[in-house]
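This view holds just a subset of the chains, kept in their places.
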Amino acid sequence: MIPNEPPFSPDRPFTVARVVQWGEADPAGIVYTTQFLDYVMETVEAFWRGMIGVSFYQLHKQHHLGSPTVSSQLDFQQPLRSGEPFTVELRIPRLTRSTIGFSLIGRNTAGAGCFTGALVSCIINDQTVRSVPIPDWIRQPIEAYRAATGETN
Amino acid sequence: MIPNEPPFSPDRPFTVARVVQWGEADPAGIVYTTQFLDYVMETVEAFWRGMIGVSFYQLHKQHHLGSPTVSSQLDFQQPLRSGEPFTVELRIPRLTRSTIGFSLIGRNTAGAGCFTGALVSCIINDQTVRSVPIPDWIRQPIEAYRAATGETN
């Protein structure tokens, strides 16, 4: 997954580019259902590393925090084929005291939407496994990104 | 995944039993988000093989049909740990002309719900890639299962 560079704007969100690997497609030649959640999480992990500045592993090891998924919704519009390049755009339409609401759109090279995802993550103390307020060093880059991409709620 | 045997009833749905493999858990020791859609699809595939009588591959090769996923919703209640046994129950609360609506519940050995899934699949002609009415040989075992498990809608 190759992320694009800032600056970001409402029409130019954080986006990663990728090619469908051979083994990610099924005997019908299209990406199988189970693979899409990998694409979503690869994008979310790339956002954490690139925009918040830590991997999930650093979050865990250095900050004793975790970011488990509370819920995920995937909707499929059209298939992605083996070998096909695609992009995934990430937006953050919602941010609460302890949760981050991601919205993702996967597009083929024609720009057509192939899948959309909505993922809610929670920030937890990884010792107590209970939600905690999102610390400022995480909240601020997210708020800055939300402002750049025109999120207003 | 080891499925249970009929007879099925409202309190005893089609259920598969499984253990969390070591590599399915992340550095926090719990099953990672992306893995749950594999658990869901493993269960759905086991249902097709056991209750409808064909694998997805036979559906594709012999019947020229496919069963792509239209949408999937996953909600997480509590973590599953590496090495932990668990079960996944499958119900079919909804059946339309061309779509099958699955409902899944993952439980740990204490019986507590760890995750729930809602998956909508569509039956398509795999040449035209367009939805078709669900053929009787697929619909009848599903309707029989729905009756056995008390689905009434």
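The letters A and B name the chains in turn, as written, and every chain counts its residues from 1.
By definition in this document, a contact is a pair of C-beta atoms (placed from the backbone, for glycine too) under 8 Å apart; a residue touches a chain by one contact, two chains touch by 3 or more.
Owing to the predicted nature of the structure, the values given are computational and were not obtained by experimental measurement.
Whole-complex copy count, one sequence throughout, 2 copies displayed: 4.
Heads up, the rule we're going with is that only the chains that are shown with their structure count from here on.
Within the complex formed with chain A, the chain B residues making contact are 26-28, 30, 32-34, 36-38, 41, 56-57, 60, 66, 68-76, 79, 126, 129.
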